[in-house]
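The other protein chains are all here in position, but one chain of the complex has been omitted.
Naming follows writing order (A and B), and every chain is counted from residue 1.
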Amino acid sequence: MAAVEIPRDEQAFLEYVQAGGQVETTDWMPDEYRRLLIKFIEMHGNSELMGVLPEREWILRAPTLERKLALTAKVQDEVGHSQLIYRVVEDLGKPREQCLADLVDGKAKFHNVFHYPTKTWGDVGVIAWLVDAAAIISQKALLKCSYAPYARIMKKICWEESFHILHGRDVILAMVTGTPEQFELVQEALNRWWAPLMQFHGNPIPSDEDPMYQWRIKSQGNGEARQQFLDGYVPQIWELGLTVPDSKLRKRDDGVWEFSEPDWDELKHVVTGHGPKTEERLALRRRFLEQEQWVRDVVLAA
Amino acid sequence: MIYEVFRQERRGQPFEHAGSVEAPDADFAEAWAREQYGRRGESVALWLVPRDAIRDVEHWADEFDLKYRRVDGYSIKARLKEARERAGTAGDR
Partner (left out) sequence: MNEQALLGIADDELIVGWRDSEWTGIAPMLEEDVAFSSIAQNEIGHARAVYQLLSEDPDALAFDRKPEEYACAPLVELHLLEWAHTIARRWLYEVADEIRVTALKDDPDPTVAGLAAKIDREEAYHRMHAEMWHDRLRDEPRFRAAVEELWPYALGVVPGELRGELVERVGLAEVDVVERGSHTDELAPLWEEMTIVRRSAPAGAQW
């Protein structure tokens, strides 16, 4: 059989990926495809990295040795993911230092959920159980990304994320079967995290207007991802006796979930760098990036 | 320097490409690859290879229809049917 040749023509390339064709690092690709890939994958890398900061203080405060170990391992995975992801971005043409510089300068984006504060151990449970669940739905869809190196790392990422959800569920279950105050910690955290969770997958864009879908970088619409999240996790929330702070939330007879329209203005405001914790977290990263520049200079000078 | 990482999941399995690590030298590459590809016990061994040492090989010529070299190059069905009919064994299946 003749080897599959990537067509060197934008229209033909588009048809190639839409027919399920896979693209490797050294293949020809349209500039627009490369640009969109870098932007999307970089945002993912930034998100994994920024996701560490809301959780790091709870490692230090974990109430048992087992929870300390499990949370350390979970957060470690997030850093490991960012490493894998930036490596892919680098092979596409944008070095990691540039990604990190753009991140701390506020020029690059990361997911809304990592701009919010964590206030209690209840947040630790809710994040590992529900935020990671929302992320894993998107990540499973990315297993089919037309850009093969990214699809391949998604396999490892999804495998590791499955541990996180188990850990999150266990933390939540311990609290909802503990003291009334512990149950309240979970409910209170859920009340705060619900809106960001509903915004997480983004506002629905028709597939024929979504370039990410056209190039088969994403293979799942935002609305579809949200429905999958609700279908999987609202029953889990309700069966524990917890309530969701949305009186309109219900599953219709046709299986579609109805809910109050998420605040898309809030989402836009937050991801453009105006979240409650954005500046503080970027400042922390910036501070240490600068403080430890000498280490990279010494070590990476081969 | 970029090192490509090949990992072996269990003894006896093939080494499969798992990704790459950028590191100043082989010692750092090893330390960091151990973490990335083994901290959850998912690998029993790794091979680290500088990217430059890898020769990329692609494209084979396939100009003439040499179908005997492929699994789909034989169509057994029609002739098998005829042979069975001749032998009178066609209905025995």
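Throughout what follows, a contact is a pair of C-beta atoms (placed from the backbone, for glycine too) under 8 Å apart; a residue touches a chain by one contact, two chains touch by 3 or more.
Computed from a predicted structure; not experimentally measured.
Undergrad: Tell me which of A:A62, A:L166, A:I205 or A:L240 is the one touching the absent chain.
TA: A:A62
Undergrad: Given the full complex, what residues of chain B touch the hidden partner chain?
TA: Residues of chain B in touch with the missing chain: 21, 23, 27-28, 31-32, 34-36, 39.
Undergrad: Footprint of the hidden chain on chain A, which residues?
TA: Chain A touches the missing chain through residues 49, 52-53, 56-69, 72-73, 75-76, 79-80, 82-83, 86, 120-121, 171, 174-175, 177-179, 181-182, 284-285, 288, 291-292, 294-296, 298-299.
Keep this in mind: only the chains that are shown with their structure count from here on.
Undergrad: Between chain A and chain B, tell me the centre distance in angstrom, where each centre is the average of that chain's C-alpha atoms.
TA: So the centroids are 31 Å from each other.
Undergrad: Tell me, which parts of chain B touch chain A in their complex?
TA: 1, 18-22, 24-25, 28, 35-36, 39-40, 42, 56, 58-60, 62, 70
Undergrad: Flag every residue of chain A that touches chain B in the complex, lowest number first.
TA: 1-3, 26, 73, 76, 80, 83-84, 87, 90-91, 96, 152-153, 156, 159-160, 163, 299-302
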